[in-house]
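Every protein chain of the complex appears in place save one, which is left out.
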Amino acid sequence: LRAGAAPLSNAEPDTMHIDAAALSHLAELARIGLDDGEAQRLVDELEAILALVDRIQEVDVEGVEPLAHPIDLAQRLRPDRVTEPDLRERYQEGAPAVEDGLFLVPRVVE
Amino acid sequence: MSWETVIGLEVHVQLATASKLFSGAPNTFGAEPNRTASAVELGLPGVLPVLNAEAVRMAVRFGLAVEAEIAERTVFARKNYFYPDLPKGYQISQLDAPIVGRGRLQIVLPDGTTKTVGITRAHLEEDAGKSLHEDYHGMTGIDLNRAGTPLLEIVSEPDLRSAAEAGAYLREIHTLVRWLGISDGNMNEGSLRCDANVSIRPAGSGTLGTRTEIKNVNSFRFLEKAIEFEIARQIELVERGGTVVQETRLYDADRDETRPMRGKEHAEDYRYFPDPDLLPVEVEPATVAALRAELPELPRERRSRFVEALGLPEQDARLLASDRDTADYFEAVAARAGDARLAANWVLGELAAFLNREDLAIADAPLRAETLGDLLLRIRDETISTKIAKTVFEVLVTEGGEPDAVIDARGLRQLSDSGELERLVEEVIAANPAQVEQYRAGKGKVLGFFVGQLMKATGGRANPQQVNTLLREKLDGG
Partner (left out) sequence: MSAPDTVAGAAAALAAKECSSVELVRRALEAIEADPTLGAFVSVRAEAALAEADAADARRAAGDAGPLTGVPVAVKDLFCARGTRTTAGSRMLADWVAPYDAAVVERLRTAGAVLVGKTNLDEFAMGSSGENSHFGPTLNPWDRTRVPGGSSSGSAAAVAAGLVPGTLGTDTGGSIRQPAAFCGLTGVKPTYGRVSRWGMIAFASSLDQAGPLGHGAEDVALLLQAIAGFDERDSTSVEAPVDDYPAACGAPVEGLRVGIPEALLEQLDPAVAGAVAEVRAVLEDAGVRCVPVRLDHVEAGIGAYYVLAPAEASTNLSRFDGVRFGHRCADPASIDDLYRRSRAEGFGAEVKRRILTGTYALSAGYHDAYYRRAQRVRRRIRDAFAAAFSEVDAILTPTTPTAAFPLGEKTDDPVAMYLQDVFTIPANLAGIPGLSLPAGFAGALPLGAQLLGPHFAEARLLALAGAFQRATDHHRRRPGDAS
């Protein structure tokens, strides 16, 4: 944990993580539109971030189970009771487009 | 070349809990749009899921009923994709460590034979909302009432070999989930929805062919028709030298065909990972043991008991054990009447016809099983004939009352007093000399005329057998 050390200089990645095509696939999965300039900058930035992240590749994790939660607890279960009132009007107050209680979106074809 | 069909089904069952899977919003059908979508179902910023205990218990009960392993530790995962009826941009589902592991289900095929179908797994997940495509100025309306409804997704092994087997499997699931009381099984409301994975391979081949997935088939009949179409399509395609491509297809009932679903050409990358808002669920062995102890006698157990202990034909046993209310009703009738076959005939005959005509469920039948049993007792002790019993039945279902009271009030008691009957027979013979002449000249058919006259004279209350015997005695002997 050398706070002052620049991780990129001593950990040159030998493989590229992300190229333009990979980035556009990620942007498609995440439904974020990107313009060309933004995309090129993001390729470089993600490349640098993943180089930092590659510190984890050096840790020996042989036989170590993944940890999803920092606290070892089991899920608490909720009694099957109706507790939620109808608050449709309140919840839809700031909605972008509503008609007859429905949220409207551009036509979705199945 | 002869082809073998390989089918596996994924069945989504809506669980009949009071509240949603991850919130206290009501789990009901048919509310005005978005009235039963709480902050959690809307995926508002900052909301969190808390798991419904009853949904877990229902899943365990299903697992026990299909003799499956119940996971001691089960994990919820996020399945990520964008769709307007999926409010959070992910569905909370299960991937690794589903609550129900490997199990099996015995199904009854149309020819009466049984087959055991493997259950791969069953897992809990939340339902999505609905997109309404009626025209809102060219827009689609999103109703999230259904979002968050608890679903049990039941995945079968590719053990089914025909559309008919697939239909029988879906019926058995339908019977079972209603039997267990974990779903209303209402197909019209989407409480049971089915996806079918269909492939073909040369008969005898050990490898699986490329499969297509037919999405969202919501009736037994359409499932069988969709699969039949798809099998024929695949065989024709392959025999013409083509290859089946792995894809998702929709069944169009109006045109009776399947066709590729738009936007599903590419395999999605769902990026499953454990939902960090939920912790692993521990299913205590004691809880499982208690649920196992509470499990009712299951349809297949009841079917075989009806055949083996009660001596019913397979077909009757299957029909009577198709739902718990019918089976319970039948058993109560049989116990009262002391004759299972007679009880089966009446429940499947007269009663079923009446309920069908009136569009009633057996639970809403206007006469109690015990009442019907009492009526059958009067057939057995020859107080009334079967024909008169049908008349009494009509009175009971339309006006109510008790069989004995109806029989007495309407004077329907069978005439088995042979003295009175003998007198009536003599009267009829005396009143019809021409027919007596014909009979004695060898026209045996005329006997029917005399029986008819006697029934008329007694208002149908005469015991037909006794009448026959007496008539022959008088006509042949005199």
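All chains are identified by letter, namely A and B, in their written order; residue positions are counted from 1 within each chain.
One rule holds in what follows: contacts are C-beta pairs under 8 Å (C-beta built on N, C-alpha and C of every residue); 3 or more make two chains touch, one makes a residue touch a chain.
The structure presented is a predicted model; accordingly, all values stated were derived computationally and were not measured.
Only one of B:R161, B:R221, B:R271 or B:R472 touches the absent chain when the whole complex is considered: B:R271. Of B:R35, B:R57 or B:R78, it is B:R78 that touches the chain left out of the display. Although one chain is not drawn, the whole complex shows that of B:K88, B:R292 or B:K390 it is B:K88 that touches it. Although one chain is hidden here, its contacts on chain B can still be listed: residues 39, 42-51, 78, 80, 82, 84, 87-90, 140, 142, 144, 269, 271, 273, 276-279.
Think of the hidden chain as still there; on chain A it touches residues 1-5, 7-8, 17-18, 22-23, 26-27, 29-34, 42, 45-46, 48-59, 61, 64-71, 73, 75-76, 78, 87, 90-91, 93-97, 103, 105-108.
Everything below uses one rule, namely that only the chains that are shown with their structure count from here on.
Chain A and chain B have centres, each the mean of its CA atoms, that are 44 Å apart.
Across the interface of their complex, chain B is touched by residues 29, 31, 68-69, 73-84, 86-88, 91-92, 97, 99-110 of chain A. The part of chain B that touches chain A in the complex is made up of residues 17-19, 23-26, 32-40, 42, 44, 50-56, 80, 82, 84, 131-133, 136-144, 250, 261-262, 269, 271, 274, 276, 278-282.
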